[in-house]
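Note that one protein chain of the assembly has been removed; the remaining protein chains are unaltered in position.
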Amino acid sequence: MISPIHIITIGLGVAFALGFVNKKAKNFSATIMLVAIGLMGAISVAWLTALLQGAETVQIFTAGFKPPYSINLMMGIHEAFLTTLINVAGLLGGLYLLQSLKNAGNHAIMVFLVFIMGLNVIIMTRDAFNLFVFMEVVSIATAGLIILTETGKSIQAGFKYMLATGIIAGILLLGIIFAYYFSGTLNIDSLAEANITTLKGGSVAVLMILVSIILELKPFPANGWALDVYEASNPGISAMLSAASATALYFVLFKVLAIANENWYHILTVAGMLTFIGSNLLGIKQNKARRLLGYSSVGQMGLLMAILGLKPILGDKLEFIAATILVSHYLAKAGLFWLAGIVENDNIKNWSALRRKPILLVLFGTFLFVLIGFPPFPSFYGKWELIMQLSSNQHYYVLALILLGSFLEGIYLFRWLGYAIKMDFETLPELNINWNKIIPPVLFGVLVYVAGYFTSALVPELSALNYIPLLFIAGIYFIDSLPAYIKNTVAIIGMSIYGYQILPPLYENDMLRFIFAAIFIGGGILTLTAGYAYKGKRSGFYPVALLMYAGLAYIIQATNTLEFFFGWELMTAGSYFLIIRGKKSMPHGLSYMLFSIAGAYAILAGFGLSFAGTGTYNLSSLAGISSNITIIFSLLAIGFMTKTASLGLHIWLPGAHAEAESDVSPMVSAILLKAGVFGLLLLIINMGHNTETAQIGYILGWLGALTALVGNLAAAFQEDAKRLLAYSSIAQLGYILFALAMMSHLGLLTAMYYSINHFLYKAILFLTIGAVVMRVGTHMMYKMGGLIKNMPLAFIAVLIGIIALSGVPPLSGFGGKWLLYNAILAKGWYLQGAMVLFSGIIAFLYLFKLIYSVFLGQMKDNLRHVKDISIWFAIPVYILIIGIMIISAKPEWVLQPLGDMISQWYPNAALAWNGGLATGPYGYWNGNGIMITVGIMFVSLATWLWMMSRKAVQVKQFNIVYSAEAPQRPETTHISYNIYAGYNKALGWIVAPKITAFWDTMTEWIHSLAQYVRQLYSGNGQLYAIYVLAYIVVVYFTMIF
Amino acid sequence: MKDLINKLSKAYELSDVVYQRPNFTYATANKENVISLITQLRDLEGFSHFVLLSCVDWIEDNIFQLSYILNNPTQKYDLAIRCMIDRKEATMTSAHHLWEQIATYQRELKEMYGIEFPDSPRLNEDFILEGWDDIPPMRREFDTKKFSEETFFPRERPQSNDPATYMKNKMHPDEWDNTPSSKG
Amino acid sequence: MEYIALGTGMLVILAGLWAIMTRKNLIRIIIGFSLFDTGIHLVLVAISYVKGGTAPILDSTVCIQDAAQRIVDPVPQALVLTAIVIGLGVTALMLAFAMKMHKEKGTLDIRSFKDLKW
Amino acid sequence: MDFELKRLGFTLLGLLIVLNWGLLMGAAMRKIGARVGKRYGIPWFQPWINLVKNYAIRTSLSHGIMFYLGPVFRLSGGIGLFLFMPMIIGSQLWLNYSFQGDLVLIMYFQFFGMLGMALGAGEGGHPYSAIGISRGLSQFTTIELPLTLAIISIAIQYDTLSIIEIVQAQQGGFMNWTVFTNPVATIAAMLSLLGVLSHSPFNLVIAPNENPIGPPTEYHGSFLGVLQTNRAILHVVEAALFMNLFFGGATNWFEFFAKTFLIYFWSVFVGVVFPRFRIEQSVSWFLKVPLVIGVLAVILYM
Partner (left out) sequence: MSEEKNIEQPSKQAKTFENPYYAKREVTGPDGQKFIVDPMKDYFSDECPTVHEPNSIPVVEKFLNWARAESLWVLGFGTGCGSIEIGPLLTPRFDAFRYGVMPRPTPRQSNVFIISGYLAVKTLKRVIRSYEQMPNPKYVLALGSCTINGGMYYDSYNTINRLDQYIPVDAYVAGCMPRPEALLAGFNKLKELIKAGKAENANEYAKNFDWYKANQKKIIKDWNMPDYNW
């Protein structure tokens, strides 16, 4: 085994040797440098493997003395791991910077080598002064590297950096020397043993050491210099600073913390949280990519700092949490900075350039999701564990702040992602690519998945997770260049096999999960069938669609909260990409994502609290919670309600559903929303029996009723067909929420029945209208009209859909209304119930408008020759119609098993079945009989009238009585725009966009706050130095008091 | 009002001034002066309201007489400016820029008399008559009876009787004989 | 004596910091930084001072047995050498930066280098 | 099976009675309206003549399949309501097919005809049809609200949604009728009845002056005849619904005639006195007075 000291010898030796190399032989020097870093890396990897296999930690002593009389290095598992990280980053970073380094000459190559070597030493050394020396070495090397690409800005940034780090280093040196003075040793371990904080004056030494190391980690607000460096230096250098330097310095803090007393943990937590929140807040207002990354970087370090400060709470989980988040940050931030170098343009709006090279776009997305902490990346597990530990120890404020900071981070990161994916450009910005710049981010991109996989292997709760769907998705991604129909077939086959595997066992064991699984997978197959209508490659569609379905399947199969949350986040990510594929989806995708993240964090917090209460991750343990019931229930309910788009949390939905592609809208409306319903159901069947939750249920009931009312009213005033359906979805989910909130047998039955029905008819409507939109090229209903002649298939589908939706007998929607009446009366929620029933009647307004404006009335010139909807849309639609017909004619086939299932939780079986006749607590209903009666009557009447008017003259659209005139244009004769003007006059005030205005105001406030706060960073280097000093003073006074 | 007329007379060579009523005056102006005259009346003299524009066909003199009637709402006074234009080249400067509604009067005059008003909006669209392709019907050379007889399938009209005589004969045939034959 | 040195060092540090915080000229700021550095070095040396001690050289005047009492602490003295070197490097680099900044904008006023902010 | 046939026969007979009674009531109401206006009014058999004439119209023209299905939907709606409504309590044979569904079915089956009619008129392509339907739907949403509240109120009162049970609970003297036991709900429902029967002041939908005829503008001949037939049936059935819910139902046909006539008379009485509302006025009106009364009716029984 090679001694770790050779990392230094190689680094220094080669660096000195390079001085003798001919200045022209740049290629040679560069190669030598890379080889040297590679050797250093090899040593650390060798040590890492040895240590992982159980080798002992070694101390390396220099100069033949033992510490404290000499400098000593240590190579333990931490050191080996971190030096590996640094050397890998150094190698790839060197590769990335190859051109710039060669241009700058041998000196630059030397400096880079010294920089990497210095970081290695910083990690390994156990000697305080040695630490100082190498920190200075790194600092000087950094200053040199900052001006690798020499611009006015980078020079300014370098000067600010020198000034600030110079002061910090001075303070560090003072601290070290005082520590030496009081303890007589420079060895960190000995210093820790000496326990100098107890000595008089010793605490000042510790303060100086720690505060300077904290300052090196760029705490808010004393970090203006660091942000400038991130922004102005070569992105390759920024990547090194953000990934390698920060990692090393973080480990320094980890090491040195041994000498501190417990007060420092609080300081670290506060400083870290302040940084995390502060820099993420300021990031919101930022639109320069590298500075934005700087903010994010600083914020992540703040989070890590806080995690270190939480060491007493986290205990032995600390290393796992810190390592996962650190590694995620390391990989993602290096990758992002490298991408920034490839994109070159610093405005985040111009990152659309990545669209020229899809692999880079995928990398970009991956890194952003890593930063936010989505599965399957390491940071997800770290954050999960962190939240669990925090809530177990009742650190609710920290928990809330961490979630708040993460949310703020999500705002700007996803806005940025949206710009990259969707920002409209006539011609995309240019993109110049060198092979050496591509390799490092790609490698890191791969590494991040690998790291995710290995991290998940460390989490026992995920041992049951089935990775095959994820692998399948990866496989689909690799065949992305094939035509769409092949991928479609593969996807459908894959889903069918998966469904075949999971559905039968669920049918045997768990009816609830079976129903939702059937909706998710069956609906998935049907909606994918519509995908055959698309020509070309549809690149990127299938991986993300399947990702959403995989997430949904995981949710179904989850047995513990971690699996559930894992699936939830996967589903969110997949659906986000699906939604943002639409034409004008950029803002809607963002708002969807923000609500989803906020909801996910609420769920996370709720799960955390439930873990704190029960000590287990098991989903069914929710039932056993005895404390904090109200909070847990509310948090989880809010989280799930972001997906069901209840009033107040609904503003993302209309745009997202309306602008999505034709076959995506049914996926996200008919299927995705049910995930929220499933969550709420789980919540209610587990926690619904408590008295506290009943009160929340009362509120939820009113909320559901209001949602239904507002959703339906708003739908009635829409002109955009898909937006209308989207509002209709909001309202329908309002019914479901209302029914669920009753927490009674009938309520749950109603909700389940509605869920199934809503899936059926909303899929029909969205698929059909989507297909019509594809044919006619507009969403606006008033631009259509009279399409029944050209699109009889679509018309019949929509007709069935709206009859079912409206609740008119004999189709299935009536069952829902009947159950609702009984449930309302049984529960005693009369007034809310009346409101729900009232909104159910309002549904007629928009349903009529939908079918009339599109299919009836006057046909327009340009639509005279449109064809009927694509057969690939018609097939799933008519399969769904058959489903509706079956449920309508034989409601007992669905309702009886549902009733049996619900009896598990709410035992009073409320419906008595006698053949097709259901008898509830209040009334009775024979769906089968009604279907037959109405059918016979309708058919005989139709025949009779046909007999009477069989010789009717078929006339055309202008053959109408028009006050003795003739219509001039179909556009002026088709009454569709704003047809409910009178209704709007009377009731429009209910749907005035107050909620949207509320969220707009919130956004405005956050931006204004960020704008106000960020004026701290005036750009004056002197001011930044003052901040540094002031920070020290403030920390000092905090320590005193 | 006479002051006004006198003032205007100097500038615009008004002739044939007729003080029709205490609050209504006619005056005739040259074709070239009319537009500037009514512009002045509108802008300076307070005749802010345009009452009507009409036409008379003096076929014997081979002229059309156009009358622009203006109203001064503050003084409650009407002033009619007449001008004579040649029938052969019946063209008049359009005044629709002064009052928008003049364009409508001009459409009517175009349709009924065939007077051209260059640049007047929508001048050549059908106004009252739909599908009229004969000479303008209000020109006096147009023989409307002949046209009606040629076009409208006239019914044989019964011999016209004096209603009074007819009723007397019918109801009181014996009172006296008033037929010319019996008298004579 | 050692307190005088220590106090002086501290004063020099504060003077240096004062200069860094208030002067607007880059060169003066760098001088301030240099003062700050020098002050630290003074403190370093002062801390290692032992009253009546002699140079930490083991020769005829100081024998090994009483070296611990007789000589001043050698470690800080060794450290200060390193620190001086580093300080020199940093100062030199800063001056180089200052020179380049002056070349860019023709001024040394730190307030005029605010291209990067927010 | 035998009983089923018998039931079918009685149901068809009942339909015939209801149709003729509806036509007669329509004539009577127009007569009353005429006499209020000091006119002589139509002959009492005028509705039959109109019906015969309309069915005898020779020309028919069709705008498409939905135009033709519209009246079918409409009449199915009316007859369906009749089928699901118990007419005469006390005889199994006059209960029609009400064993297949309860009050909720009646409430929602009303929309069957409305929706179909709306679609049929929509395919006619006439702008007035669309305007009329939009007005009708707007108005109907709010008409239903007080009615829903009243129904909830009496469902709480009688603890059932079955019309037959509600009627049976009202038997045994007129003081047992809902109108006396639950007057508030009755008032709310009777106000909604004005809208349900769409007489003045809530007849903007088919207002011939503002908006010629509304939805059925394009309908003629036998299509119109079907609509008239439906109107006659529907009005009786609606009146019968209110009779069953609030006025003790009927145990024989004479009681049925008397009660439906009086209920129907109420809407005519209001109709001849009040002028027509605009649509936002009627929407607002229903959301003020009747809504408050309806809420009160529910609160009193909560």
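As written, the chains take the letters A, B, C and D, and residue 1 is the first residue of each chain.
Note that a residue touches a chain if its C-beta (ideal position, glycine included) is under 8 Å from a C-beta of that chain, and two chains touch if they have at least 3 such contacts.
Treat the numbers as computed from the prediction; the structure is a model and nothing was measured.
Omitted chain: which shown chains does it touch?
Looking at the complete complex, the unshown chain comes into contact with A, B, D.
Looking beyond the chains shown, say which of D:Leu61, D:Leu93 or D:Ile164 touches the absent one.
D:Leu61
One chain isn't shown here. Among D:Tyr219, D:Phe242, D:Tyr264 or D:Trp285, which residue touches it?
Per the contact definition at the top, the residue touching the missing chain is D:Tyr219.
Using the touch definition from the top, which of D:Ala34, D:Ile65 or D:Ile164 touches the missing chain?
Checking the options D:Ala34, D:Ile65 or D:Ile164, the one contacting the hidden chain is D:Ala34.
Which listed residue (A:Met780, A:Leu831 or A:Val961) would be found touching the missing chain in the intact complex?
Considering all chains, including the one not shown, the answer is A:Val961.
On chain A, what residues meet the omitted chain?
775-778, 861-866, 953-959, 961, 964-970
Where does chain D touch the missing chain, residue by residue?
Touch set of chain D with respect to the missing chain: 34, 37-43, 46, 49-50, 52-53, 56-61, 208-209, 212-213, 216-221, 224.
Could I get the residues of chain B that touch the absent chain, sorted low to high?
59-60, 62, 88, 114, 126, 128-137, 139, 141-142, 144-145, 147-149, 151-155, 157
FYI, only the chains that are shown with their structure count from here on.
Let me have the rounded angstrom distance from the C-alpha centre of chain C over to the C-alpha centre of chain D, please.
100
In whole angstrom, how far does the Cα centroid of chain A sit from the Cα centroid of chain B?
80
Quick one: report the Å distance separating chain A from chain D, using the average Cα coordinate of each chain.
Roughly 54 Å separates the two chain centres.
Using the touch definition from the top, list the residues of chain A that touch chain C in their complex.
My answer: residues 129, 133, 136-137, 139-140, 143-144, 147, 150, 152-153, 155-159, 162-163, 166-167, 169-170, 173-174, 177-178, 180-181, 186, 224, 227-228, 231-232, 282, 285-286, 291, 1014-1015, 1017-1022, 1025-1026, 1029.
For a test of understanding, state which residues of chain C touch chain A in their complex under the given definition.
My answer: residues 13, 17, 20-21, 24, 26, 29, 33, 36-37, 40, 43-44, 47, 75-76, 79, 82-83, 86, 89-90, 93-94, 97-98, 100-101, 104-105, 110-111, 113-118.
Provide the residue numbers of chain D that touch chain A in the complex, in ascending order.
Checking each residue of chain D against chain A gives 55, 59-66, 68-69, 71-73, 75-76, 79-80, 83-84, 97, 99-105, 108-109, 111-112, 114-115, 118-119, 122-127, 130-131, 133-135, 137-138, 140-141, 144-145, 148-149, 152-153, 155-156, 159-162, 212, 217-218, 221-223, 226, 278-280, 283-284, 287, 294-295, 298-299, 302.
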